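One protein chain omitted, others in place.
== chain A ==
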Amino acid sequence: MRAPRSLRFRLLAGAALWIALALAAAGVGLSTLFRDHVIARFDIELEHHLDQLAANIDVGPDGRPVLPQALSDPRFQRPLSGLYWQVQAGDAVLRSRSLWDVVLDLPPDPDSTAHRHNVMGPQGQHLVVIERSVTLADTGAGLRLAVAADKSELGTVMRAFNVTLLGSLGLLAAALILAAVVQVQVGLFPLSRLRRGLAEVRAGRAERLGGTLPSEVQPLVDDLNALLGHASDVVARSRLEAGNLAHALKTNLAILANEASALDEAKAGPIRRQIELIRRTIDHHMARARAAATKGVPGSSTAVEGAVAAIVRVMRRLYEERGLAIEAQVPPGLVFAGDRQDFDEILGNLVDNACKWARGRVAIGAGSEAGMIWLAVDDDGPGLADAEREAVLSPGVRLDESVPGAGLGLAMVREFAVLYGGRFHLGRSALGGLRARVDLPTLP
């Protein structure tokens, strides 16, 4: 059997089951106790009447039993009231007025001590009879005394009690189940908080699970935070290591390049080209490693407006000598669901490429569309012919097969866009040059 999925359902079902069982047991127990009590009271009352009867009965001169004084309970006088007495002395029978013309049919019974019978009474009543045989001391006459009462009175009292009991237990059950619901709700609240916290992390609005939770849940939160921290540590460490390797290689390449420049051009040219190739290969694989490592880490988001402003600041500085007009129009509030460094890499490469080719103007635009954000970089440079654009972005050409070299920056942008589930497109700009547009995911 499959375990029920919901913890709440399991807790509530368990509570309901135990409440039902406990209340049923209590109901049965109370009802039994009450019945025993009522029956005992019933018997005691009958014995009391029997004692009164025994104390007052006498035998007349004719040997017939007589009752000089009526018994105190008026029901003995009211016909068919449900409470009766009967005295037998041989064949003579004396009975209460309430029995009217009926004689109780007592089974032949030699027992002289008080004992019970169940017999049919007038009008088919089920009667409980308590009888006793006595011998009068003065006359030596043997008498069989019996007092009977209608059993259905017991049933009426029991039914009334059971209805009240059932109602009370029902109310109690409802109150207990309600209390259980509240308890489960309160008890599971930290888990709801945990779930909301995780959703925040997954959506990139938080890096860690925050707040203090109950001691049963806190270890889980700590473990999750440790796991999240570990993931980002691993990424940071591998970036650092890869970065250190790349930096060391590039510094040595710089030395080689400078040595080569001392040679004549015929010898220096091929060396410089190889050095450039090595540099681009390093860049290519560094960026790929960086992007691949970032993709699996939850909890990253980048505010587009600030990131664009930073790149514009850098570009204005780097291209200050050329006096390019670099403008950006970014609506506030746009968020990229990804790492800031990746965003810088994407936009940096796009704007750098535009600045290299621009005659005087580069324009950066951004917006959101169909659940994604888009970035567009326009320049007024020579642009790319349709065929060239096709070649740069032809489908099926895997970047790791393409030679790192021409257009590496744009190839990297496409690589990042694909990794993030976005798109990259090159077109003609209204400024006259190239328009590069990339669509990227935003926060849900």
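In this text, a residue touches a chain if its C-beta (ideal position, glycine included) is under 8 Å from a C-beta of that chain, and two chains touch if they have at least 3 such contacts; residues count from 1.
As a convention for this text, contacts and distances are computed from a predicted model.
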Per UniProt, the name of the complex member that is left out, chosen from "SpoVR family protein", "DNA-binding response regulator", "Aspartate carbamoyltransferase" or "Carbohydrate ABC transporter membrane protein 1, CUT1 family": "DNA-binding response regulator"
Residue touching the undisplayed chain, where the options are A:172, A:256, A:303 or A:335: A:256
Omitted-chain contact residue, chosen from A:180, A:347 or A:362: A:347
Interface with the undisplayed chain - residues on chain A: 243, 246-251, 253-259, 261, 275-276, 279, 283, 286, 290, 310-311, 313-314, 317-318, 320-321, 340-341, 344-345, 347-349, 352
